[in-house]
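One structure is given below, encoded as structure tokens.
What you see is the complex with one protein chain gone and the rest in place.
For subunit A:
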Amino acid sequence: MGILVNKDSKVIVQGMTGREGASHSRAMKEFGTQVVAGVTPGKGGSDFEGWPVYNSVAEAKAAHGANVSIIFVPPAGAADAVLEAAHAGMPLIILITEGVPTTDMMRAVQEVKALDAISRANGGEGVRLIGGNCPGLVTSGECKVGIMPNKIYSEKGRIGLISRSGTLTYEAAKLLSDAGLGTSTTVGIGGDPVIGTTFADVLPMFEADPDTDAVVLIGEIGGADEEAAAEYIGLHMKKPVIAFISGRSAPAGKRMGHAGAIIMGNVGTPESKLAAFAAVNVPVADTMPQIMDMVKKALNIQN
């Protein structure tokens, strides 16, 4: 089953008729994901490559019983698209868009959290946002709601993977799959400073997932998300976690591509992250191939 998405997930695509939305809708369909409809305001009632297109998320959700929305809307409208999906009661929203203004994300994330609390208080399933600036998520062999290359996720495995970086997620997934381990679910949480779901939010889901035996966490410099993850692991996780920190040689004060990857003062340094993981006995790999050896060791798998 994996976490968050599976073969039963019904996915709508906000911004399906745009260039990115169209190509990734096709790739998700090829993967086997149940893509049920598209949403493009103003194009409601039309048909796009066999998919019905609606003017709003609420209409698409009502017509198809969709429970996941993936967003490919350009930055200026991205936060609005998130709020539309959240208010339509979509339980899982994945924002792929890169370059969304931070104040927009602050407001959207806060509102999504408020809606989530209200939904849960009323016995609903809540509202979760993943991203923005993320590659999405995949439960291997079942469902991809994202932009990852299909090939590396065709085989089911038993390692959960969480990452702030898109390309490093692919790299890690390929290494895991080549090593005969494979991934259960991969969650790309995104490289922006303000995001909907953090490492510490995803870890309990993997801890509870019967299809996941261990977790690989790919962090990077900037912020204190890795430190928060380490604290959670120390207090609550029984399954082994293996970490990797990217950007360890990056200079302080320079923003390394990701808006969130910047060392400011003494916050966000690799040293602080390494120390936090060391304190809770989480091994940190120096290179990505080392991750595989560490996972095998933690699970007592012979080479």
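To be clear about the criterion, a contact is a pair of C-beta atoms (placed from the backbone, for glycine too) under 8 Å apart; a residue touches a chain by one contact, two chains touch by 3 or more; residues count from 1.
The criterion applied here is as follows: contacts and distances are computed from a predicted model.
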Item checked: Record-based protein name (UniProt) of the chain missing from this complex, from "Molecular chaperone DnaK", "Succinate--CoA ligase [ADP-forming] subunit beta", "Metallo-mystery pair system four-Cys motif protein" or "TonB-dependent receptor" -> "Succinate--CoA ligase [ADP-forming] subunit beta"
Checklist line | Contacting the left-out chain in the complete assembly, out of A:I3, A:V53, A:L168 or A:V295 | finding: A:L168
Notebook entry, point to check: From the list A:N122, A:S249 or A:N300, which touches the chain that is not on show?
Noted result: A:S249
Next item on the list: For the chain that's not shown, point to the residue among A:V39, A:I93 or A:M148 touching it.
Entry: A:M148
Notebook entry, point to check: In the full complex, which residues of subunit A touch the absent chain?
Noted result: 23, 75-76, 99-104, 106-107, 109-111, 147-149, 163-171, 174, 191, 193-194, 218, 220-225, 246-251, 254-261, 264-266, 286-289
